[in-house]
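Beneath this line is the structure, given in structure tokens, with notes to follow.
Showing chain A:
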Amino acid sequence: MPEANAARGRKVMARVGCASCHTIPGIAWPQGQVGPALQGFAAGNLISGQLPNRPDVLAAYVRNAPEVLPGTTMPAMPISEREARDVAAYLYTLEP
Partner candidate 1 sequence: MRTWVFLLGGMVVWTVHFFGAYGIASIFPERVLIAKLLAGGLTLACLAALAWLARRSWAAFNRKEDAVSDWIALLASLLNAVALVAVFWQGFPALLA
Partner candidate 2 sequence: MTSETGFDPELYKRFPVREDRPEGELEELERLWEQPKGWARLTIVNNNYVGLWYVAAAFLFFLLAGILALVMRVQLALPLQGILPQETYNQFFTMHGTVMMFLFAVPMMEALGVMLLPQMLAARDLPFPRLSAYAFWAYFVGGISFFASLFVGLAPNGGWFMYPPLTGKAFSPGINADFWLLGIGFIEISAIAGAIEIIVGVLRTRAPNMTLDKMPIFAWGMLVFASMIIIAFPAVIMCTLFLELERAFNWPFFDPTRGGDPLLWQHLFWFFGHPEVYIIFLPAAALVSMMIPALARTTLIGHDLIVLAFLATAFISFGVWSHHMFATGMPRLSVGFFAAASMAVSVPAGIQVFSWIATFASGKPRHNTPTLFVLGGLVIFVMGGLTGVMVAMVPFDWQVHDTYFIVAHLHYVLIGGALFPVFAVFYYWIGMTSSRPLSERLGKWTFWLMFVGVHVTFLPMHITGFMGMPRRVYTYLPGGDLTFTNFLSTVGAFVLAAGVLLFLVDLARNFRFTVNKGAGNTYGGGTLEWLPTGLYSARSIPVVKSRYPLWDDPDISRDVEEGRYFLPGAPTGNRETLITSPVRAEPQYVQIMPGPSVWPLFSAVGTAGFFLLLTIEAYIPSFASGILAVLCVLRWMWDTDRVAAAEEVDVGAGIMLPTYVTGRSTHGWWAMVILLIVVFMLFLMTLFSYLYLFGVQPDFWQEPPALSTGFVALGLYGAAAGFAWLGRRLLAREKSTLWSPSTASIVGALLLLPALIADYWSVSAVLDPVMSGQGAVAHAFLANQMMLVLIAALMALYLGARTARNLVIRPRNNTVDLVTLFVVYTAVQGSASALIIRLVSGAG
């Protein structure tokens, strides 16, 4: 993804508290246990078991999951499109 920056993405995730539901490598605290742990996310084939694991889909999903995948339990998050791309970039660094 052009211009996306994984380091910035990690900061965004820390700021909005993604880790309060997901245990995310690189974010020490919190280690929420409501959503799935994101260890090894990059190697997975599907997002949430249904969507193709593609950068653009992922970026849209982390920003407004219910719109992309109606019925998902993941809520929309208060981040901009650019921040969403950064977050996606970070998630793709998470090798198993």
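Keep in mind that, in the parts below, contacts are C-beta pairs under 8 Å (C-beta built on N, C-alpha and C of every residue); 3 or more make two chains touch, one makes a residue touch a chain; residues count from 1.
Criterion applied: all candidates are chains of the complex that A comes from, given by their letters.
As the structure is a prediction and not an experimental result, all values here were calculated from the model.
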Every option in 1 or 2 belongs to the complex, but the one touching chain A is number 2
Partner candidate 2, residues of chain A touching it in the complex
14-15, 28-29, 31
